[in-house]
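Selected chains from the complex are presented in situ; the others are not included.
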Amino acid sequence: MRISKEHIAAHNEEHQADNEAHLAFLDAQLSKQGVTLSLLLDQLKDFQVAIPSWALGAGGTRFGRFSIGGEPGSLEDKLDDVGVIHALTQTAGAISLHIPWDIPKDTAAIKQRAEEHGIVFDAMNSNTFQDQQGQPFSYKHGSLSNSEKASRQLAIDHNIEVIQYGQELGSNALTVWLADGASFPGQNNFRKALQNTQESLHEIYSHLPQDWKLLVEYKPYEPNFYSTVIQDWGTSLMLAEGCGERAHTLVDLGHHLPNTNIEQIVATLMAKGRLGGFHFNDSKYGDDDLTCGSIKPYQLFLIFNELVYGMQNNDAGNPPLAWMIDASHNVKDPIEDLMQSLEAISIAYAQALLVDQQALEEAQRNHDVTMCQEILQRAYRTDVRPIVAAARAMAGGALDPLGLYRKLDVRGQLIGERGKTVVATGL
Amino acid sequence: MRISKEHIAAHNEEHQADNEAHLAFLDAQLSKQGVTLSLLLDQLKDFQVAIPSWALGAGGTRFGRFSIGGEPGSLEDKLDDVGVIHALTQTAGAISLHIPWDIPKDTAAIKQRAEEHGIVFDAMNSNTFQDQQGQPFSYKHGSLSNSEKASRQLAIDHNIEVIQYGQELGSNALTVWLADGASFPGQNNFRKALQNTQESLHEIYSHLPQDWKLLVEYKPYEPNFYSTVIQDWGTSLMLAEGCGERAHTLVDLGHHLPNTNIEQIVATLMAKGRLGGFHFNDSKYGDDDLTCGSIKPYQLFLIFNELVYGMQNNDAGNPPLAWMIDASHNVKDPIEDLMQSLEAISIAYAQALLVDQQALEEAQRNHDVTMCQEILQRAYRTDVRPIVAAARAMAGGALDPLGLYRKLDVRGQLIGERGKTVVATGL
């Protein structure tokens, strides 16, 4: 199942008049605020978010999983699914692979297929939170932090192998999410676990190609329920700095304790030049991995406000960010869910671009707190949907991706092609 | 300082063209969705939120307080401040008094002054969380729940007195916020404290005029830090049901544990016909008492979505709700802050009125989770600001209340009238 240009053209023709009318109205409004719509559209058009390969099948919890039909049974299928998303939205031009779930058998063929979809290979992901069949040493009690050298070395070697797969595919970043930790007080020696992790990361870093980045994720809990070795941004930053200049912190929105001010963490990391990438999702309770913007859209906007400010005022030389969605699709069609996430991300980005930075700076200088809030909310309350749609259409995508996806009955066709019961590799 | 009709007329004339243009555009859009703008405007025009008398001065924390100038030094001043807000917004047509901070000396004069501002007297608030000078028994270890009869009786009598003040003023509800609880394990006998509270509330209820309601607030912690007698909605409902039909639960948005799904509580209480009123504010951490919509505007919308649904499908005979803001203005001008809250509340209400209930019901029936989200977010993402402004102007308010407030330099005039150092009664 592929979405053709003709499908999109026909669809857009149908919706164009409405969107243009709304856009023209917004243009008139925004130009009074000093916003140049065309610049905004250009910035949105260039914005691309990677899709993780493991998110194209139905997700689940420890209490089980309910399948959807037509799940991708191979890496090729996964590329095709991202291809569908990218064709419709033109904002998903990258895939982020997970090893060993997505080991390419024929690298050249895989690269070609990706190219046909206009997709590049974003950060590679290693897996040291599960044992693979026949594995000589276990990760049950830790991988990069394990008190046993043999388990650590296995995990280090796995990460180096992941880099190699990535090099073949044209990726240039390795994301390390370390599940290591303890479920009970006393189980771990905190200091030794931290030292082991630092040394293991350093060894991986020493195998990193010169144009690659190492992204170090953090998370307070789950799958360990008492402590996690890399529990917060402070620990991640400490480890990244201990590796070298090309090691950075990766922020996953769901990986925080209740009530954490994430946008402040983003600002701090960018001030240090150490924000490497982002895993987008949303959550109400823990690492819920829900659709972006489905629970806290204002927080998403505030985070983008910091990102935009940080990219526009990049004193510390923060590198370009690796953007990725990392959600779990337990009750929705994963493709629909991902398109809703992309829409929410684009909306938040567009709203953040609308913030009148000069007026904000002035209001902050005057301690005019009322006005600071007004300025942010003025941007946030603007209905930017037609702008996001127009940027998408300009790039060749659909004005209403979800509408077209349903009209073309893509899921129905995928079920026809792949059957009802195939289960995607991953969680 | 009073805002005259002429001030408002002149201001509105200046902004009318712009707002009408936006409104016309929205009207065209919404009518395609089956929304009749004029009905929407009528509903918004009728919507009134009470201002608590204690929120017109600068608030603070246990770490101190920074004054603003021109604070109201008397009940008359407070009425005037609400008068300013109401003149500008036409959505603040009620005041909620706190006894003993606002004991009216000349009831007739106070009533007349309120009437001049178009303000009625909403729910009365009692105070049994502080000792007043010369008080014969202390509330240090509890009031309505105190193990000593004398303290309980004092608190009961105080509440009855508050009802009497309210009757004179034309109020018809008593809100009981009970700070009683314990800061240490063992301090309280949970069961006896609950029983005492039930009996005390029952006695107060027995003194309630026939057309009055008793509103029972709940809160998990603060000022007690181990347990609070009425810790959650379940306890409040249990106590209200133990009193009688005119006792209801009052929801304060800040009075919940982290991550609580408040909109579900609202739906449950309305399903039981026991939601009595609302204290609006916003918060990130605890009972932060921030401006409504400043932190979690989507949550505010979801709550209004339940309120609108509940009012439109009122099987259980839930009574009309007592709406009130309950925020603390620590760093903003309280009048500005309250107007921002009113704006956020009106926006959330307007967005909720835009939800296509029929489509939502159908999507829910089809388990079409993607579409359920789309329907809610379609309403939420609509820029309803011009609608809210238009409704306000139709009722005689200003299109841009904050702008006019600043242009008229109301705070400057209040400082001129009242001085820089007066401190409003209250917290």
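As written, the chain order gives the labels A and B, with residue 1 at the start of each chain.
The working rule: a contact is a pair of C-beta atoms (placed from the backbone, for glycine too) under 8 Å apart; a residue touches a chain by one contact, two chains touch by 3 or more.
Note that the coordinates shown come from a computational prediction; the quantities given were computed from them, not determined experimentally.
Visitor: Assuming 2 chains are placed, give the number of copies in the entire complex as this structure defines it.
Guide: 4
One rule holds in what follows: only the chains that are shown with their structure count from here on.
Visitor: Hey, how far is the Cα centre of subunit A from the one of subunit B, in Å?
Guide: That gives a centre separation of 39 Å.
Visitor: Considering only the defined contacts, which subunit A positions touch subunit B in the complex?
Guide: 22, 25, 29, 258-259, 261, 284-285, 291, 293-298, 331-333, 336-337, 340, 347, 369-370, 373-374, 377, 380-383, 385, 402
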